[in-house]
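First, the structure itself, so that you have it in front of you.
For this depiction, one protein chain was excluded, whereas all remaining protein chains were kept in their positions.
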Amino acid sequence: MDNNLSYKNIEKRAKTRDRILRILTYIMLGVWAVMVLFPFYWMFLTSVKDYGSYNAEYIPKFFTLSPTLENYSDAFTAVPLGRYFINTLIFTVVTTVLMLLVITFAAYAFARLKFKGKDILFTLFLALMMIPNELVVITNFQTITNWDMRNSFLGLILPSITSVFYIYLLKENFEQVPDELYYAAKVDGTSDLKYLFKVMIPICRPTLVTVGILKVIECWNSYVWPRLITDDSAYFLVSNGIQEIRENGFGRENIPAMMAAVVVISVPLILLFLIFRKKIMEGVSRGGTKG
Amino acid sequence: MKNSNLKPWLYLLPAIIFLVLFMVYPLVDVFIYSAEEEYNSASQTYSGIGTYNFSYVLHDPYFLQALKNTFILVIITVPLSTGIALLISLGLNSITRLRDFFQTTFFLPYVTNTLAVGLVFMILFKKTAYSEGMVNLLINAFGGKSVDFIDGPYWAKMFVLCFYTIWIVLPFKILILTSALASVNQDYYNAAKVDGTGKFRIFTKITLPMISPMLFYLVITGFIGAFKAYSDSVALFGTDLNAAGMNTIVGYVYDMLYGDSGGYPSYASAAAVILFAIVLTITCINLMVSKKHVHYT
Partner (left out) sequence: MKVVLKHLTKKFPGKNKKSHEEVIAVNDFDFEIPDGKLVGLLGPSGCGKSTTLNLISGLEAPTEGQVFFGEDDVTNVPVENRGVGLVFQNYALYPHLTVEENIIFPLQNLKGAEKLTKEQMKEKALEVAKLVQIEDYMERKPKALSGGQQQRVAIARALVKMPKVLLLDEPLSNLDARLRLQTREELRRIQKETGITTIFVTHDQEEAMSICDLMVVMKAGVVHQIGRPQDIYDDPKNLFVAQFLGTPPINVFTGKVENGKVMINGDDVFDAPGVPDQEVYLAVRPEGFIPNGSRFRYMRERREIMGRDVSIIFTHENALNPNNRAIVSAEENIPEQPGEAFFDLKPAKTFLFSRETEERIRF
């Protein structure tokens, strides 16, 4: 009987301890969720505040009763946000498509085709993964300048068309396609190229889509290279555009209009993320890094 | 026969051309640049080969400032972000309700434009003639004095930079750690529980060793990433980082290359090589330390 009593005590204590721990966990997660979401809320809130009333708020308000879309029209008229947007779209789409083509062919060669020096070449490819971008950007800047490609889409796009990491990722995926399929196709007289497009690519489409999405995110947010290579605002991407807006746009203090621009820039990626949430998170955990 | 031997190279050709042009050649070239003294971009001439570029860079107060900033950033953000990420991941793995919501929310910063959201942070932290700013309002509410985090004292600026950096890098770390934690076989925990192991001991003796490879991977990539910090700083303090005193090594490289202070690819190369050497050294030290403490299955 005595034993039963002490068991009950143990049980009770364990339960309270668990409950407290659980509450603390939720508090911690909640706090960080607020930290993450608050900037987004603030940016949206400020973007619908009237310019005059925003400046009149010595103590910022957490809500507004008279939302306005004026800032959004300002963002598109007072500064060439539309142009930046279209530039980024072109840059992102062209770079991603070209990269997918280049890496698909390369990964296919490594995964499926037989040729002399394959292993050595692949090792060399892998070694290239170690090289930080910062080290090669200097010469690339000189190269593009020498080729007279500054302030052009070609100059923006060319250096980011290949990614050793994505070739590696895709090659691993291609190798999971059973050999039998290849032999079967060969017996039926299918050419290598046809096999790639009719069999390999459809089977590995999920990986290609993931790589594509990751590249889109990377392109949309790229800042350093576009900044080096463009000084004509006709070729600015959104990142450079937002920096330009901050330093010379609207007049320094039109923060609501600035925030409207930030919202416009951020929304496409947030939408992309919400739609492809699972794919993106899975892709990133398989070896993406920021930028 | 010859035909079939050539075809694979055709498939590889585009990749090889781009890699040689934009990675291999520049890699060799940057070391050459860094050794060529008094290189002139316009005439493409130089006066000799030597270590002058390095010594110039190492004596440049802007570079030393950038070096100091970068090191402070690294030392603060790498351990802190890894620790916070671990805490949050442990929390995430222990709950079921709202888990999806939290996971999605926490990942959001990963997909946002660093420059754009940096502006929001600037506004939140900035103190202007018109407004104290959001954060100062909070500080005042707790009885503190307002600080201008963007144009004010060094520590305040460094605080914002570290805070923003952590905000940016956390999603990746949380994601990696949550999946690492989830992949630990539940039987280990059950076995430990049956043996009456306390929560803390389960964490230190089982969880940590089991996720140590991933933790270590995060520390290494964290170091490398933090040493290459740049756009977060630009986002908060604008492009003239030297004037703000908040430049980073990478920022210094770009400033030397281009812009108002640019036109010195040799100095830029020397700084880039120094950065590379630092990152390499730190990574090697990390690898050596890990051999002792990381458990690979």
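Should a chain be cited, it is by its letter among A and B, assigned in written order, with residues numbered from 1 in that chain.
Throughout what follows, a contact is a pair of C-beta atoms (placed from the backbone, for glycine too) under 8 Å apart; a residue touches a chain by one contact, two chains touch by 3 or more.
Quantities reported herein were computed from a predicted structural model and do not represent experimental measurements.
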For the chain not shown, which residue from B:206, B:244 or B:282 touches it across the whole complex? B:206
Hey, which subunit B residues sit against the chain that's not shown? 185, 187-188, 190-198, 201, 205-206, 209-210, 295, 297
Chain not shown, touching residues in subunit A: 3-4, 7-8, 10-11, 14
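Everything below uses one rule, namely that only the chains that are shown with their structure count from here on.
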Give, as an integer number of Å, the spacing between the C-alpha centres of subunit B and subunit A. 16
Going by the contact rule at the top, pick out the subunit A residues touching subunit B in the complex. 21-22, 25-26, 28-29, 32-33, 35-37, 39-40, 42-43, 46, 55, 57-60, 101-103, 105-106, 108-110, 113-116, 118, 121, 125, 128, 131-132, 134-143, 158-159, 161-162, 164, 167, 192, 217, 220-221, 223-224, 227-228, 238-239, 242-243, 246-247, 253, 255, 258-259, 261-262, 265-266, 269-270, 272-274, 277, 280-281, 284-285, 288-291
Per the touch rule above, subunit B residues touching subunit A in the complex are 5, 7-9, 11-12, 14-16, 18-19, 21-27, 29-30, 33, 41, 84, 87-88, 91-92, 94-95, 98, 101-117, 119-121, 123-124, 128, 130-134, 137, 167-169, 172, 175-176, 179, 199, 221, 224-225, 228, 230-231, 234, 238-239, 250, 253-254, 257-258, 265, 268-269, 272-273, 275-276, 279
